[in-house]
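Handing you this structure, nothing more for now.
For this depiction, one protein chain was excluded, whereas all remaining protein chains were kept in their positions.
On to chain A.
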């Protein structure tokens, strides 16, 4: 049973300190994920057993984490805006399987999955959601605003489109420092209409900046479908007038994401400048916790869940290929649920920030 394994984190222990107490067992497979040679060919769409297991577990962690966040919201423990990533897990996990350590990640407010994929501590993320002192921003940022210098995660931004220029600036710094790093900039289909996106595209290409723009096209920006917001719905071609190459990718298939990520990152790291990946994906939940989502049919959501679920796809392959048994996958689910429950436990019992924190961190 899920919650029974959850252990309260020792009082006063900070989120980062507890990290060592809950090491991720799949670290080795992360390296496997990055090792292109270990992947079989067939159009780059085949994963090794390790890669499949890795992708499965990491996506499941996000799924279970988000379900728990939804639950805590229901209990009034999380307030304000809370945007869940359920359905889109393959995008960030596939991309993280293609990066090198030190590459940067930046995104908007739908950021929990990105943080977990960057190996940020689930306890620290969940405690930020509940506004507690052990959260990544000491409770001052909340769901939309978390950062980690250690993991090179640059947020967590609430203004639609703003992260695109910021992420381009990260790439500018990479080039300036000649550090060989690539910046991954995530934004939505809705955000792809913001003006500063195109100002950034132009500079990125003009200056050959090492940046990969990952457009998470989940078909809706709040209640507006792509068709109602975009004159050309092929978002991968949004860089055409700047000569930025782009591809449309099945963002529900983690293997396709990883393969495209490899191409795009190699392009950027090789000094060729920016690359655009339009990840065709889907969000199962409403835009935020209280979006009734009347702008789409139940059928549409159900169909996606049943036929395209990113986690189910991997799961089915693992079984079919004899890479894992039902029992083994159940054990993974239990392990992941334990981590999530421990995070929730910590985030529920951790203290609110000290009142004096109101006045800190305004200036250095």
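Just so it is clear, a contact is a pair of C-beta atoms (placed from the backbone, for glycine too) under 8 Å apart; a residue touches a chain by one contact, two chains touch by 3 or more; residues count from 1.
Quick note on the criterion: contacts and distances are computed from a predicted model.
Novice: Any idea which of "Sulfurtransferase TusE", "ABC transporter permease", "Ring-1,2-phenylacetyl-CoA epoxidase subunit PaaA" or "Pyruvate dehydrogenase E1 component subunit beta" UniProt assigns to the chain that's been left out?
Specialist: "Pyruvate dehydrogenase E1 component subunit beta"
Novice: Pick out which of A:139, A:167, A:246 or A:310 touches the chain that's been left out of the picture.
Specialist: Of the candidates A:139, A:167, A:246 or A:310, A:139 is in touch with the missing chain.
Novice: Which residue among A:94, A:124, A:274 or A:353 touches the omitted chain?
Specialist: A:353
Novice: Residues on chain A that touch the omitted chain in the whole complex?
Specialist: Those residues of chain A that touch the unshown chain are 1-4, 67-68, 70-81, 128, 131-132, 137, 139-145, 157-161, 190-191, 193-195, 221-224, 228-230, 284-295, 305, 352-353, 355, 357-359, 362.
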